[in-house]
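If you scroll down you'll find the structure; I have some questions about it.
A single protein chain has been omitted from the complex, and every remaining protein chain is retained in its original position.
When the chains are written out, they are named A and B in that same order, and each has its own residue count from 1.
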Amino acid sequence: MLSLKNVTRYFGGLTALNCVNLEASAGQVTGLIGPNGAGKTTLINNISGLDHPNSGQIIFNGHEVQRMAPHRITALGLARTYQNIRLFNEMTVLENVMIAQHFLGKSTLFHSLLQLPSHRKEERFIRQKSLDILEQFGLSHLQNELASNLSYGDQRRLEMARALAADPKMVLLDEPTAGMNAVETEQLGEKILDMKAAGIAVLVVEHDMALISQVCDIVYVLNFGEVLTVGTPDEIKRDPAVIEAYLGRDE
Amino acid sequence: MDTILNFFDKILQPIFEITTTLIQPILDQLQVIGLSGSVVNFMLIAAILGISIYFTLYCGMFSLANAGFMAIGAYIGAILTTQHDASLGEALIWGMFAGGLIALIIGVPMLRLKNIYLAIATIGFGEVVRILIREFDQLMGNLRDDPTVGGIVRDILGLLVEDVDARRLRITYGPQGITRIPRETEVAHLVVFLLVLAYFLYRFHHSRMGRAMAAIRQDERVAASQGINVVYYKNVAFFIGAIIASAAGVFSAHTIGTIGPEDYDFGRAVDILAYAVLGGLGSWVGPIIGGLTLEAMPEILRELKEYTGLINGLILLLIIIYLPGGLTSLFRPSFWLSRGRFDTAQRVVTAGIVLVAICNVLPYRLEAGAQGRVLGYEVWGLLPAFISVGVAFFLVQRISPKPEGGRYSVLLAGVAAGVWLAFLILGLVGQIENVTTGYYLHLIGMALIVGGALISYPPEIEAASQRKPEVA
Partner (left out) sequence: MDFLIDFFNLNDVQWVPQIVNIIWNGSLYSLFALGYALIFSVLGVLNLAHSAIFMWGAYVGLWAVCGNTVFDGQCPAVDVPVWWAIPAAMIGGGIIAILVDRIAFYPLRQRNAPRLSQLISSIGIAIMMVAIAELVFGKERLSMPLDAIPRRNFDIPDGLSIENPLDIGRIGLGMYVAEFNILLTPVRLQIIVVSLILMIFLGFIVTQTRLGQGMRTVAFSERVSSLLGVHVDNIYMIAFFISGALAGAAGMLYTLNSNVFLPSTGSELTLKGLTVIVLGGLGSIRGAVLGGYLVAAIEVYMVAATDYGGLADAVVFFLFFLVLMFRPQGILGQPLPDRA
């Protein structure tokens, strides 16, 4: 589904990513861990097109995407969440989810002006689908609330709902458990496993080893912009190099 | 082309006639408070201009280019009607076409810029348009005689004037501008145009495109990764704004009858911005209300005409500081219900502004009834009373958490309230007949309010927690 080949990104003299190779396939949860500043978010941004690598290849769903604009990558079936929640705060919960299906729609302003049947049908369809997704995430009672008025946990869930709204083939989750308690983390893990069961490729960036062990099939460890090691969660936990990279830096 | 125009003429003519009949009572009412003739036209044009900048702002772009597009529309329209005997409809179509074309050409490179860089680039665009219009005749005259590019220039000029080979080209008439433009714009034209725009805006908000633009405004990067083509929608918003501004330019040229390059300078760009800021961007009604209000005010406040600049600047400042949502945020229940000191300050200043408006309209209302102009001035007394109570309320609220700031505020509020109470009493008793005394008292009071509010400002709302990361 996703494959990175020798992806390198530097800012000025600072190398954020150095020859990163990574594979993630459908129906599998891939973990990405590493100390703070290891380049995890840069990597996610490069995959989703918000940033572009200086060299190397990113292949998603059979397309080379390393130079592509983010909206086109999304149209290929990629969705993501953000480390610090980034919702459209001036919009309602429902609209936040509807916006994610934007690229699926075809109606133009012209259709809307004349209220053509095709436009009405499309709007109804998008609305219904968004409501279904909100229902799945237990947010349907909040559909007309402004996104900024939601509690932290609800905002996290809404972001996840938004990511899944457009039937993505792959989802990137950037520290989805930040600020969550153990019970919420567990629930989130269930959701991730649901996605996996639905055949979606998931790439999850996390610090929480419990979640990693719960959901991940394979884990990449990133340190100073380089892949330190790859393995199953159990292998990773025993790897002395990983322990060294984390010691004194995290927790 | 002609048959299409005729067809539209046939449809539109009755519409204009019906509109004229329908709005006549409203126009009569407006005349009572001093809004008549071309003032109404200018108000409606201002509303159209407000909408034009609304589109770019709605998409998160701070563009001050609309005065430039207005100039393009005005000049193309005026050249067509004065030199080619075109009808207003044709002038409108070609003016909008020219503005849209230029928006498409400059949009692609310019809209890559963001924030303040975009703002200053659009200011620059406006200036270039103004200067090129001023120097157009001379520049084109020289280019026409140039051996290399002369041919192309002649072809292009041929579209604008008949006599390309005139010894002195007269197209934009340099700094003097074009005079004797037929004054064909009628109120009905503007009302119909505005209604069409209003429908357009209404639908726009509930369309796929409107949602996409709102998303871009709130977070461009997230919008992009939700599958929205940011570059495309930015250009579309800029384009729509440009053609609406061009249309406003055509209408205004055919209202005034005389246009010059200096009519479209930076000051005009600021005026257009002020319409949107005053009305508020929370809803599409905002820029319309803002445009109507700001253009009507100098007429309603005719005795204060001398202070127009002062009042305009003050309004811009007060609104952006105290009422970031503009006038339309007053219509939201949440505005009146929410708590916190900032909101109280907002309410006080708003109440002040609303009362100023009411108190200034009243004299004319009364004048229309009897000749009771002086009576009207006594109404001024009510205004300060209301405001001083509000200010005192607001300032007393400030005392509790911050005693050192509060003391000055209370002092000021006390003085303000005292001055105005005295004024009120004197006014009611009928001691103030001399209008100038009233003015001075009013100005003193206004200064006190503003001073008091600013010193006791700002509220410490949770600034730190609301701070967004600077670098995305």
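Here is the rule we use: a contact is a pair of C-beta atoms (placed from the backbone, for glycine too) under 8 Å apart; a residue touches a chain by one contact, two chains touch by 3 or more.
Just so it is clear, the structure is predicted and the values come from calculations on it, not from any experiment.
In the whole complex the chain that is left out makes contact with B.
From the set B:Ile23, B:Val39 or B:Leu139, the residue in touch with the chain omitted from the display is B:Leu139, counting the whole complex.
Although one chain is not displayed, its contacts with chain B can still be listed: residues 62, 109-110, 112-117, 119-121, 123-125, 127-128, 131-132, 134-135, 138-139, 142, 266, 270, 273, 277, 306-310, 312-317, 320-321, 324, 342, 454, 457-461, 463, 466-467, 470-472.
One rule holds for everything that comes next: only the chains that are shown with their structure count from here on.
Chain centres here are Cα averages; for chain A and chain B they lie 42 Å apart. Touching chain A in their complex are the following residues of chain B: 199-200, 203-204, 206-212, 214-215, 218-219, 221-231, 469. Listing the residues of chain A that touch chain B in their complex gives 48-50, 69-71, 73-75, 80, 82, 84, 86, 88-91, 95, 98-100, 102-103, 105, 107-109, 111-113, 115, 119, 122-123, 162, 166.
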